[in-house]
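Left out: one protein chain. Kept in place: all the others.
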Amino acid sequence: MVTYHISYEAENVYDHQVQEALFEFLVVPCTSDTQEVTEEKIENSLKIPFFRSRNVFGYNLICVRIGKPFNHFKIKVSCTVHKATEDSFPSSADSLPLEEELAILDSDAFIVDHYLYIQQTPLTALPAEKIPSSLLYQRDKSLLEYMTSLNSALYGMLEYKPGVTNPSTRACDVLNNPRGVCQDYTHLMLGVLRHHQIPARYVSGYLNQGQDFMGSAQMHAWVEAFVPKLGWVGFDPTNNRVADHHHIKVADGTDYTDCSPLKGHINPPVPNKTDHTVQVVQQ
Amino acid sequence: MMLSRTANSLFWIGRYIERIEHLARYINAQYLSSSDAPSAFDKQLTLESMLFMASAAQSFQEYSPQIVDHQVIYFLTLEDQNPYSIKNYVALVRENARGVRDNTPTELWEAINRFYHAMNVFTREEMEKKGPYDFCKSAMDTTTIIKGVADNTLLRNEVWSLIRTGIHLERATQITQIILSKLQDIRKTEESPMSQAIQSYHWAALLRSAGGLDMSRHYYGTTPNRERAIDFLLLNQKFPKSVLYNLEKLKADLKIISNNKPISPDSVEFTVGKLTANMNFLTLDEILAQAEKFLHDLQQTLIRIGAQIEQQYLTF
Partner (left out) sequence: MIQEKYLENLFREYSRTSEFLDEVFDENGQIRQHYQRVYNHLAKISLPDFKYLNDYAKKSSFDQGITFNVYSDKSQGVERIFPFDLFPRIIPTKEWEKIEKGLIQRNRALNLFLQDIYNEKKILKDNVVPKELIFSSRHYCKHMMDFVPYGGIYVHISGTDIIKHKDGEYYVLEDNLRCPSGVSYVLSNRMATKRILPNLFFKSRVQPVVDYPEALAEVIKSVAPIGVDQPVCVVLTPGMYNSAYYEHSYLALQMGMQLVEGRDLFVDHNFVYMKTIHGPKKVDVIYRRIDDDFIDPMVFRADSTLGIPGLMSAFREGNVSLVNAPGTGVADDKAVYTYVPDMIRYYLSEEPILKNVFTYRCEKGDDFLYVLENLDKLVVKPVDESGGYGIFIGSKASRQEQEDFKEIIKANRRKYIAQPIMSLSVHSTFIEENERFEPRHVDLRTFSLSGYQIEYVCKGGLTRVALRKGNLIVNSSQGGGSKDTWVLQE
C-alpha cells in the first residue's frame, strides 16, 4: 500500500464583478477496489459552505453556489489517498479464447450495454480512412494484446508537447498533427478503440509526481478499455504504461467534457482567468 | 409570495414614472421661465441646468459639441440614442409593466401602453417649431393619470407598496437634485450685479420646477425666498413633494413590504428610519449653514437606500 497526499487548487479572477455563480469541481479521487480516500479538506476564499453532488456517472462533485457579488474565488481541496500496490493488471492468459472474446464483442447485448463507450463523441471521432493501418485491430490476437500494442504505438507516434493543443482539440486533429498532451493521447486511443466497437472510456486523475512521468504537473488523463471477462483495464498512452498504483483515479466518462475538473456558470458572463495547481506527494 | 424580479419591475415602474414627471416639469419650467428671466440671465445657464438636473451633462457632451436649445431639448425628450431620454424611460416603464401583467390590473397596462404609443406621435420638427411645452405637458398629465389608475385599482398590498416605494424614493431624489441644480445656478450668477433680482427669480423657478410654487405661496402667504423655498421642499410635513414627506411614506411602504419584520442595523428599513428621524429634528438653520453639503450627503444616503432596496428585495 502506498499513501499520497494530494492537493488541488483553483483560482479564478474576473475582470468585472460576478453577481452569482455555481461551480462544480470533479477533483476528489474516487473510492474503488484499489484506492481509498481519507482526511479530505475543502476550503474556499469566500468561506461559503460547499455541497456535494454526483455527476451522471456517479462520481463525486464538490459544488459551491455563490449568491453575492465577487470578483475573485479560490478553492483548495486536499486529501490523503491510500492506493493498493499489488497491481492487479490482468495477463493475456486470463483472457477468454479469441473466438469467444470476439463473439461477445460483436453481440447485440454487449453493444447495447456499452453503447455509450462505443459511440464516438465529437472529440474522439476519426475518419476510418485516416487511421494508420498499423493502429488497426486485425482480430488476430486477444483484445488485451491489441490494446497493449496500441498503447505503445500511440506513445511512439505522438510527441509530448504542452501548449499546442487545448481541451477542445479533437482526436482527428491530433492524427493530422501528432503532438499534444495526455488528453490528446487519450482521445486518440479512444477514437481507435471505438472504431473497432471496443468500449473505451476517458479517465481523469492524478499521477505520482515523484516518478518523472509525463503529465504529472496537472491533472492527468488515461484510457480504460473493456475486455470481456476481465472488465475495465487501464492504459496510459502518454507514458506507455498500464495504469497502476501511480495512477490515482478521479472519474471517468466518454471524453474530456465528462471529466473536466471545473465546470461553472457565472452571471453575468464576464471574462476570467483560471489557474490550477496540483500537488501529488507520496508519503 | 412575490418574485424578486416582479418586485424589481414594480419598483422601477414607480421610479421611472416619477422621473419622467420631474424631468418633464423641469424642462418645461426652465424653458418657459428663461423667456421671462431678467436680461442678465444667461440662457445658456438654463440649458446647463436642464442637463445637470437630468444627470446628462456628460453624455450630452459626447452627443453634441455645442449646447444649443433645440438640441438639448430633443436630447432629453425624444432622442433614441440617449438611453435616459423621456421617450426611452417610457419604453422602460412599458417593458417593466409587460412583465408584471399577471400582478397588475389591465387598466394599468392599458394606460402605460397608451402613454408609449402617444410618445411616438411627437416629431423632432414639431418640437423645434413649437418648443417642448406640449410634449412635457402631455408627459406630466399622463404620468398623473397612470399614478391615478394605480391608485384606484391596485390592492393595498406589496404590489402597491413596491410601486409607491419607487415613486417616493425617486421623488425625494429628484427634489434633492432640483434644489442642488438651482443652488448651482445661483452660485454661477452670484457675481452678476443683478444678483438679488435673479435670486428671487430662481427661488420661484425652483418651486415651480418642483410643482410647488402656488402651494408655497399659499402656505407662507408671501413670495418665496431661500429659507422658505428650502424649508418647503425639504421639511414640510404636508407637502407631498417634500423630501421628509416622501421619507415618511417610504418608511410606511417598506414596512408593508418587509411584512413587519424586526429591523436590523444593516437593513434598508434602518437607514430610512434613521434618515427620517434625523430630518425630523433638523433645524432649517442647520441645513442652510452648509446647504450644498447637506444636499450632497442626502443624495448619497438616498442612493444607498436604493441600493439596499435592490439588494434586500429585488435581486434575481
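Going in written order, the chains are labelled A and B, and every chain counts its residues from 1.
In the analysis below, a residue touches a chain if its C-beta (ideal position, glycine included) is under 8 Å from a C-beta of that chain, and two chains touch if they have at least 3 such contacts.
If you're wondering where the values come from, they're calculated on a predicted model, not measured in any experiment.
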item: Chains on display which the left-out chain touches in the complete complex; value: A, B
item: Among A:16, A:41 or A:65, the residue in touch with the chain that has been omitted; value: A:65
item: Touch with the omitted chain, as defined above, among B:62, B:102, B:125 or B:190; value: B:102
item: Touch criterion as defined above, residue of B:244, B:257, B:272 or B:302 at the omitted chain; value: B:257
item: Residue in contact with the excluded chain [from B:135, B:245 or B:313]; value: B:313
item: Positions on subunit A where the hidden chain makes contact; value: 20, 22, 24, 51, 53-56, 61, 63, 65, 67, 108-109, 111-113, 115-116, 119, 254, 263-265, 267
item: Sites on subunit B contacted by the missing partner chain, in the whole complex; value: 1-5, 7, 91, 94-95, 98-99, 101-102, 158, 257, 259, 313-316
